[in-house]
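Missing here: one protein chain of the complex. Every other protein chain is in place.
Moving on to subunit A:
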Amino acid sequence: MAADSELTPTKYIDHHLTHMTVQVNEGAFWTLHIDTLVTSILLGFLGIGFVWLVVRKATPGVPSRRQAFVELMIEFIDNEVKNTFHGNRHVFVAPTALTIFVWVLLMNTMDIMPIDITAWVTENVFGLHYWKIVPTTDVNTTFALALSIWFLMIFFSVKVKGLGGWMHELFCTPFGKNPLLWILNLLFNFIEYVSKPLSHSLRLFGNIYAGEIIFLLLGMWAATGVAGAFFGAILGAGWAIFHILIVTLQAFIFMMLAVVYISMAHESH
């Protein structure tokens, strides 16, 4: 939070929702949200690195407490994948699900961090005026993940059924093989293919972004005085506790949808 004297609610919220950007090339597209990128990559290293460090020393004997924790998580994910995906999941799908869950969960969890304290730290310790620490409140992140899954979906469709098989599926499902229905089928599939990544990414983005906004609104109670700050803190704590559920649930849903989409690509109709 900048120590401006003429601080208004709009400015407060605007400030917290502004990315730190780096222009890598000319044009609006070539902007890089460096805060999103750095935070998410750091979190990825942290989460997947932690799992990797534990797994590197994994023993088949009595597991350490840390190994047991990682195993618990991995077996949970593996179980979910097993119920959905009926191929050899260990080659790609299950590890991908693990990556998604760990990474998205950590990125979502940044939402629970006290916004004004982290903003103060990034500003006064690292000298970064704008720094959004929740990568999943950046639509670029959620779209990046969802589109990656979308491409994987198409890749596996073509790989499993062949290009012809995929085309056949696009034109002949879900309504039938009749040439009169081809256009309808294609339209239907087109809508499906468009809506999948949209709903996939916007669900995660919307939930986390809304959570962030609510934290910001609760943070504004502090502007009304000591009693307001106290009240806002209590509400913020309540929302944070509730948010633990949302954060985990959204990470899980995102992972499950990715698994379901990839599994559907493997199955022919």
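Following the convention adopted for this analysis, a contact is a pair of C-beta atoms (placed from the backbone, for glycine too) under 8 Å apart; a residue touches a chain by one contact, two chains touch by 3 or more; residues count from 1.
In the analysis below, contacts and distances are computed from a predicted model.
With the options "ATP synthase subunit b", "ABC transporter ATP-binding protein", "Integral membrane protein" or "Hydantoinase/oxoprolinase family protein" in hand, the undepicted chain maps to the protein name "ATP synthase subunit b" (source: UniProt).
Checked against the hidden chain, the listed residues A:V139, A:L181 or A:A240 yield one contact partner: A:V139.
Only one of A:Y12, A:F85, A:W103 or A:W221 touches the absent chain when the whole complex is considered: A:W103. When the omitted chain is restored, the residue from A:L7, A:V24 or A:L249 that touches it is A:V24. Within the complete assembly, residues 24-25, 28-33, 36-37, 40-41, 44, 48, 51-52, 55-56, 58-61, 70-71, 74-75, 90-92, 94-96, 98-99, 103, 135, 138-141, 143-145, 147-148 of subunit A touch the chain that is not shown.
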